[in-house]
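Have a look at this one.
Excerpt of the complex: some chains, original placement.
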Amino acid sequence: MNAILSVVYLVATITFIVGLKMLGHPATAKKGNYVAASGMGLAILGTLLLHDLEVPTMIYILIGLAILVGGAIGALMAIKVKMTKMPELVSLFNGFGGASAALIGLVAFSRQLGDATQATTVISGIVIGALTFSGSIIAWGKLDGTFKSVINIPKRNLINNILLTSIVVFAGFMVISGQQEPMYIYLLLGASLLYGVLFVLPIGGADMPVVISLLNSLTGIAAAITGLLYDNMVMLVGGILVGSAGIILTVAMCRAMNRTLLAVIFGAFGGGETVEGEDRAVGNITKTNAGDAAILMNYATNVIIVPGYGLAVAQAQHVIHELEELLTQRGVQVKYAIHPVAGRMPGHMNVLLAESNVDYDLLVEMEDINPQFPQTDVVLVVGANDVVNPAAHNDPASPIYGMPILDVENAKHIIVNKRSMNPGYAGIENELFYNAKTAMLFGDAKAALTELVAELKNL
Amino acid sequence: MNQWIDLIINNLDLIYILILAIFVGVEVIKHIPTILHTPLMSGANALSGVVVVGALLVMLNADPDDYLALCLGFIAVVLGIVNVVGGFAVTGRMLQMFKKKD
Amino acid sequence: MKIGILKETKKGEKRVSISPKIAAQLIAKGFELIAEEGAGSDSSYKNSDYREVGVQTEERGVVFKEADILIKINPFDKDDLKLVNEGQILISQLFHKSDPELIREIAATKASAFSMDAIPRISRAQEMDVLSSQSNLAGYKAVIYGAYLMKKILPLMMTAAGTIKPARVLIYGIGVAGLQAIATAKRLGAIVRATDIRPETKEQAESLGAKFISVNGENNEQNSVYAKAASEDYARKQREAVNKSLFKSDLVITTAFVPGRKAPTLITTEQVEQMKNGAVIIDLAATEGGNCELSKLNKIVRHKGVKIVGTTIAPESVSYNASELFAKNVFNFIMHLTEGNQFKWDLEEEITDETLIVHKGEIRKT
């Protein structure tokens, strides 16, 4: 192989590592994306220009065409897609990567296979590539709404596992027996495609991101296998990197959703269990965590904190002040919106916040702050409930109807911290929590805010 | 058995590379904030498009009259490039939100 | 419609029902205002302050004659009622449950009367709730008053001349006044304990840094906003639970009411005798008979080294703020009752229903 190309691949590999690393921190993520992308460009250009092969111009033209077409499609889709549709696009792209790997495997198979090692790589490349492809396409379709319903195949776990076992056994047989019959490989291909479909189809939409991440990790492995096949280091190392990082990411996502990866892989995914029945009554709630809330607030221009009785119960006044100071240091404009009846006695919030030395100038009365919500990036509601309940405007039957409230729903993002979905003093449901803009940060206010402050410091 | 031993001995370097790369992958990703899960997934997806290098090799190595290889290779390149270009572009868009407004 | 602001006649009362600031707001809403001369003087408002914002100031008789709505803080008394005319609307606190005789006399005048103290304790009525706004100030001032009377200081201080132990403050009744008293005593650095018959007040007291004294066999039926009268059994258990704290306390503030009844007796003479030499009791329930057996309204009783202060003067002593808040409550109340400056008389509506005691001479509530 060409020595310069080797160096180019080496450099590309390093950019992958560094790029991935940078992608893991909010402050460097954008740059990381560029770094990784430029490494990829380098690898592709190097492959094209630095080989020692004799290649007919026709093939160059074909390659050029393929790159043009592919590049145009990719770029267009990426630019056109709506913000909310991005995850499914990622899934689609991932499927393409898998398909590419499977196709390469097929071509390799069509040539004579060498030793068992090579057979293993080629066949596993095809299997993994194919199931990644079909699985990703299904995931894309489900998220996109093309395949709507959660299809409940009876005994799907059993069927899936049997299918998977058959594929593995059959592939093993092919390797050991040295079978090169095209029929067989197409059979295997078909089975793999089918497995991908069956694997993803029964899974609920909410779990899709985990599935996509898992499939993504598999594509990485497929790429690594292809690298093995061509003795190509950039594919090998790059693929493994994606594979291992992808698994870790999948686990992290599972953890963020309070599931285990085992449960995910072995079919505990699924229809019935994903959504807690109760919440459904009014709508879906979105949960968030301290890390996300911290990032949202860190990158906001202005934040309004709405304290309520829960802040007093949790005795979180000192932490909220710390949070406010920290955000202010970061250049975020922070105010407190004080509802006249927040808490359990007149001036409850004032006593509380005075104790932690919050500047009086930051406390804004309801009438003054209400017009400011539409221009507010993030509202953080801490242990308040009735005082931000839109039922006061909307629901004449509600006991608080007619009471002026803090119109937090006009803000761009709303983070609500409380311990549970329990109602407040007035004992009524709060629609705000089901608002699409609202993310619930569950937990005792003191603990949750302490975590939030810690996350913020790590940014 | 012997086959496996051979496999190990012949590919010892690769095995080391594999294991070290896994360590690097894991170390590099650990402790990322949840909000970066999706962009990171997207970025990793773009990286997995490195398989396009393989597709290019297929085409570069193909005989001009090996139509199967050329055809499949062509599709593979197209798909791989979509994955790479689209992947990085989408990741870039997702990361727009981390621009500090001021 | 013309709103008349009357000067309070009750002894020691320093507040006024409408402050110049709120008067201006009412005028902006289209009402005419007339005030009795000198109505605001004890709250630091001069007649000129009223006239500046457009309020007519007149002698007492003129106000009664010209106004459609008459506003006071304390109940209209016999002298007032002599001047009231048919069809006039009276707004004040009436405490109608404790004084049916007065209600009958009002009915006799064929006027209508709203009682501000009857506003229901619901979230949306809170902006008109004078009991809340005034007890809040009372709770604050009770602690200040107590701290003033004490020979000790409240906070802990470790100084070169030795350590001063923090004062121990005990609060009976964790309503609005009790909570504010907790907050204020806590701010000054005292060790605060509190007790109440309603179990849900535990969390509230703790949210302000006080320790709650639970009474064994807590009255579990007590879960409404207002307390019910306690059984004798409960009272005994309460004494047992609280005594240890009481005998160590330097300042005790009692705020326990049971609406429409005499205030419960929470501290007996016998208990007072076991208290610390120099301790102070501020009894905010003195108007309703007091929570301490020994307390006398508007008197400081000294008993075996303990000062017992029977008082309601607390809000009056912060007359400036108290008048502002009362006035704002009245403003909100009037806004709630009227539309385009005319009364709606929407008798179905909860707040109107609960507060309208006498409607054109007819008694609606007893």
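Letters A, B and C name the chains as they come in the text, with residue numbers starting at 1 for each one.
Rule of thumb we're sticking to: a contact is a pair of C-beta atoms (placed from the backbone, for glycine too) under 8 Å apart; a residue touches a chain by one contact, two chains touch by 3 or more.
It should be emphasised that the depicted structure is a prediction, and the values quoted were computed from it without experimental measurement.
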Across the whole complex, what number of copies goes with each label? A x2, B x2, C x2
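Throughout what follows, only the chains that are shown with their structure count from here on.
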In angstrom, rounded to a whole number, how far apart do the mean CA points of chain A and chain B lie? 18
Could you tell me the distance, in whole angstrom, between the mean C-alpha positions of chain A and chain C? 56
For chain B paired with chain C, centre-to-centre distance based on mean C-alpha positions, whole Å: 74
Got the chain B residues that touch at least 2 other chains? none
Which residue numbers or ranges of chain C touch two or more of the other chains? none
Can you tell me which positions in chain A touch chain C when the two form their complex? 309, 312-313, 315, 340-341, 343-348, 351, 354-355, 386, 392, 399-404, 425-426
Contacts from chain A onto chain B in the complex sit at residues 16-17, 19-21, 23-27, 29-30, 32-34, 36-37, 40, 43-44, 47-48, 51, 53, 55-56, 58-59, 62-63, 65-67, 69-71, 73-75, 77-79, 81, 83, 86-87, 89-90, 93-94, 96-97, 99-101, 103-104, 106-108, 110-111, 116-117, 209, 212-213, 216-217, 219-220, 222-223, 226-230, 232-246, 248-249, 252-253, 256, 289, 291-292, 294-296, 299, 301, 331, 455, 459
Spell out the residues on chain B that touch chain A in their complex, using ranges where they run on. 3, 7, 10-11, 14, 17-18, 21-26, 28-62, 64, 68-70, 72-95, 97-102
